[in-house]
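Of the protein chains in this complex, one is absent; all others appear in place.
Per-chain residue numbering starts at 1, and chain names A, B and C are given in the order in which the chains are listed.
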Amino acid sequence: MNEIFKLSLIFSTIRLSTPLLLAALGGLYSERAGVINIALEGLMLAGAFTAAAVTHYAGNPWIGLLAGILAGMAVASIHAVACIRYKADQVVSGTAINILMIGVPALLSGAFFLSSGSTPQIPKDNLIPWTPVVIAFLLVPLTWYVLYRTPFGLRLRAVGENPGAADAAGVSVNGMRYAAVLLSGALAGIGGAYLSIGQSSLFTRNMTSGRGFIALAALIFGKWRPVQTMLACLLFGFTEAISIQLQGVKVGGEEIPNQFIQIIPYVLTIVVLAGFIGQARAPRALGMPYQKER
Amino acid sequence: MLELREITKRFGDVLANDRVSVVVEPGTIHAIVGENGAGKSTAMRIAYGFYTADGGEIVVDGEVRKIATPHDAIALGIGMVHQHFMLVDTMTVAENIVLGAEPGSAATLDLQKAAREIGALSDEFKLSVDPEAMVENLSVGQQQRVELLKALYRHARLLILDEPTAVLTPQEVEEFFIILRRMREQGKTVVIITHKLSEVLAISDEVTVMRDGRVVGRVKTSETNAAELARMMVGRDVLLRVEKPDARAGRTVLSVKRLTVVVRSGGERGLRDVSFDVRAGEIVGIAGVEGNGQTELVEALAGLVHASQTSGAIEFEGRDITRTDARTRHELGIAHIPEDRHRRGLLLDFDLSENSILGVHYREPAVSRSPMLDTAAIRVRALELIKDFDVRPANPDLPARALSGGNQQKLIIGREFGLPPKLLLVSQPTRGVDIGAIEFIHRKLVGLRDEGCAILLVSAELEEVTALSDRLLVIHHGRIVAEVDPKQTTNEEIGLLMTGGSKANVE
Amino acid sequence: MKLLRELLFPLVAVAAAFVVGGIVVLLIGDDPIYTYKLLIGSALSWPDGIGRTLFYATPLIFTGLAVAVAFRCGLLNIGAEGQLYVAAFATAWVSIKLGGTVVDVFGTPVNYSWASLPAVLLVPLAILTAIVVGGAWGAIAGYLKAYFGAHEVITTIMLNFIAVALVSYFTQYHYKVPGDPILQTAPIGAAAHIPRLSAFIPGLPESIPLNVAFILALLACALVYVFLWRTKWGYEIRATGANPTAAEYGGISIRKQIVLAMAVSGGLAGMVGVNEVLGYHHRYYDSFSENYGFTGIAVALLGRNHPVGIIFSALLFGMLQRGAIPVDAFTEHVSKDLVQVLQAIVILFVAAEAAFRGSFGRFGLLKRSKV
Partner (left out) sequence: NRGTQTADDKSKVHVGIVFDIGGKDDRSFNAAAWEGVKRAAKDLPIVLRDVEPGSPTNIEPAMRAFAERGYDLIIGVGFAQAPIMEVVAKDYPNINFAIVDGVSQLPNVASLVFKEHQGSYLVGMLAARTSKTGTLGFIGGMDIPLIHRFETGYEEGAKAVNPQIRVIQNFVGVNDSAWNNPGKGKELALSQIGRGADVIFTAAGNSGLGAFDAVEQAGRDEQGHARRFVIGVDSNQNGVKPGFVLTSMVKRVDNAVYNIAQDVVNHQFKGGFHVFGLETDGVGYSLDENNQTLIPPDVLKDVDAAKQKIIAGQIQVTDAMAK
């Protein structure tokens, strides 16, 4: 048993937390501004596919990363326009984007790389295994600072709490929301890029496998605050790391079936949501389009 | 300083502003008066860039200006304090004040500097508030000061105040007027919206009167009087006294004993140790500044507060109903006209028939053979209700959303009267309702009382509670601080009690 | 007139989706006209196209109804996918345990059952199992929302993962025929099979798996209509969705309605198991669902959360699914994922429009949710 608890577990936890953290911080900006972002999964997929495809063609992961960020923002802008301009229900719009992003990368991959299942593999020299990790963890204090120590952050929070008040104070509610949703697309895009050109070396169909949703859960668990959200992401990363280490380990002579180990993060998410979130209060205007009579 | 020329604004079928022209001279306090719905707020919101006018123009300091957003208005030195405060509850006073006009660079928010500036401003205008305090922990009066500071912080030269006194007690109103006069002395211009004539006469230099979306008059305050203004406002002579015979109170229907309600979030609010009785055939009024526990009281009596948040006892016709749910209480004969008809009272997307059975939808006659709804019977009843309570338009298939506020209110009242109730809990029965409907509703309430129903009435309109009630309880900080005879007590005395002054002080 | 208006927006949304999809097809280097001809032509040919379109529409009607019932209560049930998996497994389990001797994948007769019930008992029992188990799985999310405030969108997604893992565990370790390379259970008893419609419709070949479940789906539409608009329970669910605070005021327990709505929703999703297990695979087959649960969201939205609308939109999505593979096979570059893109665009258009009309109600639960 104790061979499990080693330094490698810590690294594994950090690696597995990174995409969650990037997406969750993205979600944080969007949700603090009042726009539910259940589309994180789709935004990550956009980033993952684009980063892999562009890195393959350009032979340069930095261009790939940038492309991943832009792709995340582009898809986020669909969510933004639907929710902000057309006042679509934010959960439904997010769900649509998630479905869209299962389809689009596969469609493009099929068209460009002859297989809708995966993109070509990228050589090791063109991978960026650590940069996104560093970015993710640096973003935590940065996000804290932006949120609580800059005019932008003040406005962002105001828009998510009481858009009417922000509007009356001369803040452009929709402008702030567009900025926030685009920012969330950028960060989720980095998270996706990390999956395809950091953690592994290609894009495969639906490769996020639910990470966007776990990130959202982490954001809620972290009560929409950057540091707590990071801790939540580390917790989820840790459960996943442990679940990997636990595979094949015998407990009382019996091997724990794989399936039971794999559902640990999901069960944990539910337990956390149901049990621990308790008094957490979402940004008050979360989910409500700002409708101003004209 | 500010001039509106021929401003027109339509909301769907409602012509809210019809070629409205207002001239506000610099350095004056200008009052805009009019009844509910006259279009006062709309006109001023257009001046502040909150709404866009369909026609007309805005002139600031002699120049025609385009004010498309509040941002434009702020840049022109216009500030506005809205009828419903525009504050972010979860932020501090300082954060609220600087929001949108932050000191420091884009990369840093210099709240220290802000606090200093706010301090200077509060000294200048004697508007003391703690910049570090969380807005949600402030009293309404303090929140209003924050709103004023917000405008001043943005160097507003013109302040538009939309019904600033509605939430204040008479004493607070006095203090507030002192502040306004001080502002005038400092060279600021003030527009104050109100429909209380006494206030107009006390504070303003000039008055613009509005009715039905139009400006019907503009006079110097020194050259007019209350009667003239009232006639302009209403277009006829007004009589806002409710004619009612003395109550013949019978047995005790409701007995509240040491009722306490704890509100989970929101610090001070709640209800503490409240005891009183309501007897059959009387109207007991609750007077108090909004947010002093009235909502909690009514909701607790209606069974809408979770048992874990309450202590004490509620007896109805001698039976302890403290632990029963809303449905049981309704079945026992407790009807409830809620304070917010959109939040509680109606299913806006449901049609009138469907709304007419809310609360009795599961039993005779809405349901004939369990569990099917008897749509024919429901329709017949809805048509009856619509007729008896003069709900217009008289079409049971319309969604409730399509009705005006007054008609929505009549629908709710009709539904609750049809229970029929032994005890009626009624909150803000005439809020946002036109004069005709107010009279109708008042008559209905008195009629119900005379049939022997016990009525508990909560209203923010002091005039209304004093006129309708047979007994009046004053609530302050969640406690009943006094019981007074509405016929024997002046509004000033009640006002003092509402702010926490003792009864001894009054006598 | 009113009907026309109701129909207009969905039609516009579909048309818009096809236009956007066509542009995508053009951009990736194929002919949109040819592609759509393949898509629609394959779906509307008789009997193969139409028969299979209806077969694919069947689960979508169920999941569409499931999503719609939850929607009417102000809830977004993204968990239909998990609900239909557990329900399908349970249905298979009952039909194996009470279905008598079967012939396994190797052609040998085996008996995994405790009893051998006749079809008149077994089929209703198996259907009931699907409804109850799907409903129970749905009710978990309802319960978590009602009593712990856990948002149903997150919990249902998590429950989907858990459902998939659990049924895969049981299939693999307990109910698979030893030696069968495929992750599927033993076959169900023949008494549990429900007839294919080819038995009743001349000209429909037996190879078309369209079965009695389709009739059940239409029946479910009628029942859901009556339930929502003609019973006191439906009134309470809709009132909760339209304005929970007003519902509470009207003596309705919001918590109970949330649990009830999720249970009914899950039960409807569970009916997919009837189509797939009793009507088609005749066993529990791992990963059988082609995202039926998620597509149900699109079906419900496009169908305006109304049973009649759902029938039409399920048919449309059934067509798309039927046409997807021919498109994949016989175009140059386009893969079947085009269909997913079309679906997503439809949802986006409809969503933006639904909010415009305020169809969730001003105080709907959805808008207050803490995601």
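Assume contacts are C-beta pairs under 8 Å (C-beta built on N, C-alpha and C of every residue); 3 or more make two chains touch, one makes a residue touch a chain.
Fair warning: this is a prediction, and the values are worked out from it, not measured in the lab.
Engineer: The chain left out touches which of the shown chains?
Structural biologist: Hidden chain contacts in the full assembly come out as A, C.
Engineer: Which candidate, A:204, A:239 or A:269, sits in contact with the chain we can't see?
Structural biologist: In the complete complex, the chain left out is touched by residue A:204.
Engineer: One chain is left out of this view; which of C:113, C:129 or C:168 touches it in the full complex?
Structural biologist: C:168
Engineer: Contacts of subunit A with the missing chain: which residues?
Structural biologist: 3, 6, 8-9, 12, 15-16, 106, 110, 113-121, 124, 127, 129, 195, 199-202, 204-207, 209, 240-241, 244-245, 247-248, 258-259, 262
Engineer: Considering the entire assembly, which residues of subunit C contact the chain that has been omitted?
Structural biologist: Residue positions of subunit C that touch the missing chain: 31, 34, 42, 48, 52, 105, 107, 164-165, 168-169, 172, 178-183, 205, 207, 285-291, 322, 324-326, 328-337.
Here is the rule we use: only the chains that are shown with their structure count from here on.
Engineer: Subunit A to subunit C: how many Å between their CA centres?
Structural biologist: The answer is 28 Å.
Engineer: Residues of subunit C touching 2+ other chains?
Structural biologist: Residues: none.
Engineer: Can you list the subunit B residues in contact with two or more other chains?
Structural biologist: Residues of subunit B never touch two or more of the other chains.
Engineer: Provide the residue numbers of subunit B that touch subunit C in the complex, in ascending order.
Structural biologist: Interface residues on subunit B, with respect to subunit C: 302, 304, 325-327, 330, 336, 338, 342-350, 354, 357-359, 361-362, 366-367, 370-373, 375.
Engineer: So in the complex, which bits of subunit A are touching subunit B?
Structural biologist: 149-155, 157-158, 161-162, 164-172, 281, 284, 292-294
Engineer: List the residues on subunit A that touch subunit C in their complex, please.
Structural biologist: So the residues of subunit A in touch with subunit C come to 31, 36, 38, 78, 82, 86-89, 91-93, 95-97, 99-104, 106-108, 110-112, 116, 210, 213, 216-217, 220, 257-260, 262-263, 266-267, 269-270, 273-275, 277-278, 280-282, 286-289.
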